[in-house]
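Omission of a single protein chain aside, the complex is shown with its protein chains in their original locations.
Order of writing sets the chain letters: A and B. Residues in each chain are counted from 1.
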Amino acid sequence: MSYSITEPSNRQKWFAGILVVGYALLTLLPLAWIIATGFKTPADAIAYPPKVIFSPSLEGYVNLFTSRSRVTPEDLAALGPPTTWYDAIVRQYDMVINGPSRYGERFMNSVIIGFGSTFLSVFLGTIAAYAFSRFKVPLKDDLLFFILSTRMMPPIAVAIPIFLMYRQLGLSDTHLGMILLYTAVNLSLSVWLLKGFIDEIPIEYEEAALIDGYTRFQAFYKVVLPQAATGIASTAIFCLIFSWNEYAFAVLLTSGTAQTAPPFIPTIIGSGGKDWPAVAAGATLFLLPIMIFTILLRKHLLRGITFGAVRK
Amino acid sequence: MSLNLAQRVASATPPKLARRIRGVSDRTIAWLFVTPTILLLLAVNIFPLIWTIRLSLTNFRTNRPNNPVEFVGLENYRKILTNPDTWASLQATAHFLIWTIVLQVVLGFSLAYLINKKFRGNDLWTTLIVLPMMLSPAVVGNFWTFLYQPQIGLFNYFIEFFSGVDPASFSMIGDVSLAPWTIVLVDTWMWTPFVMLICLAGLRSIPPSIYEAAECDRASKWRQFWTITLPMALPFLMLAVLFRGIENFKMFDLVVQLTGGGPGATTLLTSIDLKREAFEKWRTGFASAYAVILFVTVFGLASIYVKALNKVKDR
Partner (left out) sequence: MNDFINGLLRLRRGPWEMVATVLIALGVVMLMQPIALVLFTYSFLVTLIGTVMFIVVSHFPE
């Protein structure tokens, strides 16, 4: 039996476990509250003391996806009985549904821009990382530092010239403009992470392939790419999370067609002040995919978060 | 016949060209692979940077494109660096920076230390703790304003529950003396996991044999902590501090949603101040000079960060 004298005692483990679980529960409370608020009625959401037990309602989600207007009770009566369940919810408040809200579009923008920029930055990042890892590139260290430093730049400072430049080029408030911008920001992370992953693939594999008559290109995509697949996937997740969450560029450079969800969700308002259940519903739908990704991919998290400083 | 022709071509082709036909040379591939990245970064980072520097020497205003643009030399820099309001905004940033770093390092290191005791299920709980930092700061920050509502907020309810203070009597966001702490609190909630993860990596990089040797020498646990654990984890801690320092120096999304810089200018961090100058007052020349100052500061800090990063990587 391998028992180490440095192994913590059971009492220590219990003590540590209780403290960590306590912190985790406390820190998860705001997130649980977002999800719960999304299923409350507006009255329940602003009840005091805060309601932990409540009868769930889909009002928040209905309000999130529809735009509504108030009608007089007579007009409402003239409309006849509601045809759908969401009609019924809305009519309790003397309202009728005019059409869909902007949330769906904004969410789709986030998806298009997120996946577009992720694909581009991972593609460009992979080939650049391969070159940096395997070839003698002049001024390699300077280029790598330059690439990293672009990530650190304050977005608002970068946004001033980008704003002017995009206006000249007709790229402001377009999907393409945002995809290019996020690709540039993500490239630094993807080059650095992927270089770390490719560095770890033994160079002998490629040499063997080259001797077998493969060209460099073939060796790259038949030998290196499959080996780096996990690394590429986890890099992609990180790029996606960044684009998904980004706010500063989005709020300054988009206003309509290409606006993503983060600048949109805080602007959701109801008829009398802020409609918190709708905001919470919007936030839930937007945050939940990332929460699930995080839990599923926890093994690969560390490296991406620390810019490749930490190995497995 | 055809074989003959192929032989003739082969013998007539110089070796260098032959290699190019078989496959592109390594040198070409290197350039082919690196160039798109460099070009994109030049277009989206360096070109705008040069433009910013040029603008910072003029009195250009985006909302008045027809005004004559005059070269004003270093006048914008002089204005910023002697402006008490800008100075105040940097002090607000300093308050935010120092307290978030202190709290996150203390909390993050403690958590990492506890998680490293390897109790059952520790990796699941680590993942759950990490959740807040993976989410959109703007969306989450916006929701925190709901938790901070004086009459109805969950946060105020907790304060009432534990201290009996009337929940309607204080507003974490509207009060001049509370607001700077409010942003510290939410940032700590969000980013403590980051410091924790880096510290955890640091603690796990310490080989157990060192502790075994210390046990043999009958060094106390307390002594082991100060002579082994802390010094060995220190480079990682430095990395976390620098990274959080840079990130919070340019903090925008979370705080702009939480307080919007208010009340007054108590939480007007530099990025929010810069945003107002550039995109609300449209003093583009002035704001560009401001941006250049932030650029240079972040660039300087980034070089120190990379140095620290390489130190950790070399281990």
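Basically, a contact is a pair of C-beta atoms (placed from the backbone, for glycine too) under 8 Å apart; a residue touches a chain by one contact, two chains touch by 3 or more.
Keep in mind the model is a prediction, meaning the values are calculated, not measured.
Colleague: Among B:L57, B:I152 or B:I293, which one is in touch with the chain left out?
Modeller: Considering the complete complex, B:I293 is the one touching the chain left out.
Colleague: Of B:A94, B:L124 or B:V165, which residue touches the hidden chain?
Modeller: B:A94
Colleague: Quick one: say which of B:L32, B:V102, B:A168 or B:I304 touches the chain that got left out.
Modeller: B:I304
Colleague: Touching residues of chain B against the unshown chain: what are they?
Modeller: Chain B touches the chain not shown through residues 77, 81-82, 84, 87, 90-91, 93-94, 97, 293, 296-297, 299-301, 303-304, 307.
Rule of thumb we're sticking to: only the chains that are shown with their structure count from here on.
Colleague: Going by the contact rule set out above, which residues of chain A touch chain B in the complex?
Modeller: So the residues of chain A touching chain B come out as 4-6, 8, 12-14, 16-17, 19-21, 23-24, 27-31, 33-34, 37, 46-50, 124-125, 127-128, 130-132, 135-137, 143, 145-150, 152-165, 180-181, 183-185, 187-188, 191, 215-217, 241, 244-245, 247-248, 251-252, 261-263, 265-266, 274, 276, 279-280, 283, 286-287, 290-291, 293-295, 298, 301-302, 305-307, 309-310.
Colleague: Would you pull the chain B residues touching chain A in the complex into a rising list?
Modeller: Residues in contact with chain A: 22-24, 26-27, 29-34, 36-38, 40-41, 43-45, 47-49, 51-52, 55, 62, 107, 111, 114-115, 117-123, 125-140, 142-144, 146-147, 149, 151-154, 157, 167, 189, 192, 194, 197-198, 200-201, 208, 211-212, 215, 236, 239, 243, 246, 249-250, 252-253, 257, 271, 274-275, 278-279, 284, 287-288, 290-292, 294-295, 298-299, 301-303, 305-306, 309, 312-313.
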